[in-house]
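Please read the structure below before turning to the comments.
With one protein chain removed, the remaining protein chains of the complex are shown where they sit.
Which chain is which? They are A, B, C, D and E, in the order written, and residues in each are numbered from 1.
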Amino acid sequence: MQQVRVDRGADPVISPDALLKEVELLASEGARFTTMICLDLDPEFEIIYLFQKPTLDVVRLRVRMAKDEELPSISSILLGAVLMENEIREFFGVKIINLAIDFKCRMLLSEKSLQMPLLKVRPKPKLTGGGE
Amino acid sequence: MSGELLVSLLVLLPVAVAVCCLALRNAAAQKVLLLPAMVLLMVAAAALALRVLPEGPFALTPAAVWDNIVAVLDYVILAYFLYIGVTSRNGLVLGLAVVLAVLLPVVQFGVLGGHVAVSPVFHIDALAIVMCLVISVVGSLIVLYATDYMPAHEAHLKLERTRQPQFFFWFVLFLGVMNGLVFANSLLWLFFFWEVTTLCCYHLIRHNLTDEARENALRALWMNLVGSVAMVAGIGLAYNNAGTISIQELVTGGSALVLLPLALFCLTGFTKAAQAPFQSWLLGAMVAPTPVSALLHSSTMVKAGVYLVLRLAPGYADTSLSLLVAIFGAFVFMVTSLLAIGQNISKRVLAYSTIANLGLIVCCAGINTDLAIAAGIALIIFHAVSKGMLFMAVGVAEQQIGSRDIEDLDGLAARRPVLTIAAVIGMLSMLFLPFGVAFAKWAAIEAAGAQAGWFIAVVTFLAVGSAATLVFWSKWLGRMLSGPVVETKEPKPFLAYGTILLLVSGAVGLSIFVTPLITVLIQPALSGMGYDQAFDVAGWHLRTTFGFFPPWALFLAVAAAVLLPALAARGYRKELDPVYLCGVNVDGPELWFTGIAGEPVQATTGGAYWTQLFGEARLTPLSNWSALVLLVALLAGVILR
Amino acid sequence: MGFLKRARVKSPWILHYCTGGCNGCDIEILACLTPLYDVERFGMLNIGNPKHADVLMITGPVNWKNREVLQRLYAQTPDPKVVIAVGACAATGGVFHNCVNTLGGVDKVIPVDVYVRGCAARPEAIIDGVVLALQKLEEKRSGGVAHAAGAR
Amino acid sequence: MPLMSGNLIKNLFSGPATRPYPIVKREPFPRARARLAYDPDKCTYCGICANICPAAAISVEEDRENLHISRVYNSFACISCARCAELCPQGSLRMEVSPHGAADAKTVAYSASKET
Amino acid sequence: MTLTWPIIIAVAAVLLAPLVGGLLRGLDRKLTARMQGRLGPPLTQPFYDFGKLVGKSRSVSSRASIAWVWSYFLLTLTAFALFFLGQDLLVVFFILAFAGGALAFGALSARSPYARFGANRELLQMLSYEPILLLAAVAIYFQTGGFTVYSVFEANQPLLPFLPLVFVAVLVALGIKMRKSPFDIAASEHAHQELVRGVYTEYSGPHLALIELTHWYELVLLMAFLALFWVQPLWVGVLIAFAAYFLELWIDNIAARLRWSWMLGASWGVGIGFIVANLVLLSVLL
Partner (left out) sequence: MARVTFPFGPQHPVLPEAIQLQLTCEDERVVEVLPVIGYMHRGIEKAAEANLYPNNIFLCERICGICSFIHALCYCELIEGMMRVEVPPRAKYLRVVWSELSRIHSHMLWLGLLADSFGFESLFMQCWRAREIILDTLEMTTGQRVIQSSCVIGGVRRDIDLDMEPGVRRQMAAFQKELKSIYPVFAKDYTVKLRTVGKGVLPRDQAWSLGTVGPTLRGSGWADDARTLGYAVYDDLGFEPVVEIGCDSYARMMVRLREVVQSVELVIKALDQMPEGDLTVTVKSFPEGEGLIRVEQPRGELVEYARGNGTAYLERLKVRTPTFSNIPALLVMLPGCELADVPVITMSIDPCIACTER
């Protein structure tokens, strides 16, 4: 039976600056990007990166960052991450920089939609709301 | 007017006018000179036609001193070629000129023994009249067009010192020389005129004096010199084998011994007609101002090549040479039509189309039946009118739009309606049936189909080529027809537009009156060459031994089919709907759609060229080698018999 | 003009468009074309081009990005035309009623003539819907009441 | 190349597989879920169904002025999940196997008469 | 020949062709459906489609397009009439090519990417089938000594035994003209194609109806051409044409749509190759 419950303590937690180095290391071992999960743990974001080793196991990596911190994109190392990074930027407003393909926060949402829908606590300057 | 006078007028008037042009630096003055002169030229041609057609061939032999003058001039020109070869450091030109310089005296003094009296020197039959009319009418109109075109051209180039005098000198000279060429019966005279056309052509291509222009002019020169060498050799052989250098005698003599010289003359014709593998000089010629292209492609230069092949056709009728010429022509027709599909430069497409049509004429000469020769002659006429006009239209478009790329002609109808309609009619006249070119194509296919054996290859080439023609014209034609309406006033320079429209009406009119054209011009030309009547003209339709062509009925039907809807569509006044763009159009007149990141993206609709199949990179080597093999086979076949 | 009128209900050409549903209804619409249901019996064709269509079959709750697309497709469909909203989410938003990026139903964007129930709507239900839509189509005339696109 | 031919021959000779739906209606599967049947007599208006419905297709409304409670079912919104039927304590809700298979004429209604 | 009879025949053909063509298309859809195990639409479905389209409102994105679509129709009609007047086959095919060109011009002038793609592919299709048709006419000349339809009737032997390979080649052309797999690259009979019906994309309502009508004429014309391969007695030819039609449908249902390059290769290889082979064989054997 696969492990469903995630043991938090087992994951390395790093800062955004250390991310690229870690990912490069992983990539050099042949790992590939699986997905990333962003959590709005106000006042921080926690982003869980999942990588898959050629042995098919999943490796986790957690990044903790302040909401206005910049997160480097890993799409230059692993192109497969580009869509998910765009999505997280669009849904949470995480400042991801150097995206390989930049959808300018218009990947899934239109300018009339509710912006950054998954934020738990909305920032002060009210963003253009959607809906009727 | 006496025939002599007319003939000398037709040859010498252009020469005189050309010299005058050299002295006139003023564009208006040139116009004042050229307009009446050209009208006079046309009138003279018509008058000669009126004389020759009812009365039969007209022979003329100038005083013997002229023979000497011509001989001297031959060497002057040859020296000039040598000079060009030396100064340009072009090995090919130099080498060929040297060969010529050796060969010419050998032939002239060694074989011909100094002087051979040919009687007559000029033999003006109906075929020559056809050519003369084409040269004098279409050529003159192009000259008039050039008087409008060139000032604008020079204004665009911002020249300090006008080069128009030189331009018009060579330009007008060309007409006279061409007339002389088609009248000539003596091979030596023919050779002289031939060399002068080469010279004119060289200078006209070079006119803009850019590096590319110089280079392309040299290419044209050496390729034409190949033809000259072949011609001189042919003259020598002809005299050696048959004892005559009169074309008429050679052709009607029916001796198998003349086949090799005839083959050499055909080769000469091919070089001048830019048949593969010599097509690159004509393609390169498009660096010249557009009137030059119009002139070279329609009424002069290349037409001289096919004229020669056609003129000699009776001489090689029913020989394997004829078959090989037919196969060669058909092959060139097919391959250049296919090549044209891959081109996006309008003038290049036109150039390939010219080569293709010349190939078709060559093929007709090779098929060598009444119908085929008739088709060939008809093609010369129709092609000259339509192609000259198309070049002129493209030239105007290039000046006004600033591009010769077919892509940029997209939607021209909205910007330049008159020009577009002219061009569209011109293209249709190159392409579809009731019009003359297609009529000739029809006749050619029937004529080729009626021959058995190896002519299957000819028919196949013709069929594929004619389908390819359809493709490259159509995709160009269709693009021009609609576009966002732009409020621009179409500048309409009088002479340029006037000549274009005249030629358009000529193309249509001649096609409508193809039956009288055949009875009045083509059938006499046929009988002049010793062929039977190709068509059984019954009232208003044409019947061949196996086919049937009702020109007027077709014209009525097609005119109704094309014009009525066009008129009706003009009346459609409702607002136009946006095109289908998968539901993401951005509203507006142009083609925009919502693309990545929600931003508007302009939809572009570039043309298709299928370059991986029809591109020059792929097809040209293939075609050149095959054509070369065919040429070698052609010569070898004749030598080995 | 009895024939023309009859022809109209005998030859409904369909434009199927998914505005953000789950696919379920879309594949059922496709299933209608296949041997077991074969709506071509009624002359129906899935034509895929608004300019050729008579019947718009719309599935999904319409999300914000698709709104304009839907309006444009509707505008590009020549009259007379009918719109069928297929499935719960096309009718009301269905299970996506509380999703932030949806508008909750096709009739929020373009006028709808017929609703088809179900999540996913069964082929039989879709056929019923088409039959009803054709009745509506018969009532409309060419160039008749032109609906303003995006009524709401 | 003509690997499909076998199928075509079979299809040509075995007749069409088409179910002539509106004319002949297939017997529905006993488990088929079409619409919700409601028995107002048993209902206590407890509101569980309304709370639990994932598509918000049911609401139990209380009209205080008229002292009237009604249960409103929007069959167009219903996703036929049968969760309400499962959870209704009174058993007043039941998924209906529609008599003619998956759909009947009631499945469709005009916008104007969009029932609630 | 007197012109009375041909004119009567031609007028009758022009009047009857929509009926025949429509029914043929109906048969096509019915048979296709049955091959796919479906019931299929009624035989008269094409007429319903036609009537429906006539009654629809128009959507026009370019004036030139609507002019050309009418030209397409009228030119096809001209070719059709010429054929039934017993005229020169080459003339008929040339006019038919003009008609095809008109269709392409109409699509090209719409400035719509899809229509233009369609038009370009339509031209490629013409590049594929034109030579076949022209060569087929030449082949018929080989056998009959004339290029006219009339001469086929005058020659008193059936063509098919002598020109079997030519017949096969014409089948290729027919497949392309009918827009059937594997050659339905420009505008497919069925809509799920990457070009959204290509050349027809921008037409709607009555114009689409007109195109449909033209197709019927084209279809009847090509069937008549196939029937020419056996005109003594004519009913054999008609039967052969129907058999060819069925074969075409069969092939449509056992093949995927192929790409243009393949189409070009196949039609030139099979089409032209077969005709040339046939003619060579003929001249060697006879």
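Observations, loosely collected:
Note that contacts are C-beta pairs under 8 Å (C-beta built on N, C-alpha and C of every residue); 3 or more make two chains touch, one makes a residue touch a chain.
Bear in mind the structure is a predicted one, so any value in this text is a computation, not a measurement.
Taking every chain of the complex into account, the omitted one touches A, B, C, D, E. When the whole complex is considered, the residue among E:P158, E:P182 or E:G237 that touches the unshown chain is E:P182. The missing chain lies against subunit A, touching residues 1-6, 8, 30, 32-35, 37, 39-40, 48, 50, 54, 56, 58, 78-84, 91, 101, 106-110, 117-118. In the full complex, subunit E touches the hidden chain at residues 32, 35-38, 113-114, 116-117, 181-182, 184-185, 188, 190-194, 196, 252-260, 262. Seen from subunit C, the chain kept out of the figure touches residues 15-28, 30-31, 34-36, 46-50, 60-61, 63, 65-66, 69, 73, 89, 94-96, 98-102, 119-120, 122.
Throughout what follows, only the chains that are shown with their structure count from here on.
Note on connectivity: the fewest chain-to-chain touch steps from subunit B to subunit D number 2. Fewest steps needed to get from subunit A to subunit D, stepping only to touching chains, is 2.
In this view the innermost chain, defined by its CA centroid being closest to the centroid of all protein CA atoms, is E. Seen from the C-alpha centroid of subunit A, the farthest chain centroid is that of B.
Each chain gets a centre from the mean of its Cα atoms; for subunit B and subunit E, those two points are 35 Å apart.
For subunit A, the set of residues touching two or more other chains reads 110. Within subunit B, contacts with two or more other chains are made by residues 577-578, 580, 598.
Checking each pair of chains for touch leaves A-B, A-C, B-C, B-E, C-D, C-E, D-E. Against subunit E, in their complex, subunit C makes its touches with residues 1, 3-8, 10-11, 13, 34-35, 38, 40-43, 45-49, 51-52, 54, 76, 78-80, 142-143.
Across the interface of their complex, subunit D is touched by residues 35-38, 41, 88, 91-95, 97-98, 107, 111-119, 121-125, 127-129, 131-132, 136 of subunit C.
In the complex of the two chains, the subunit E residues touching subunit C come out as 29, 33, 36-42, 45, 47-59, 191-192, 196-197, 200-205, 208.
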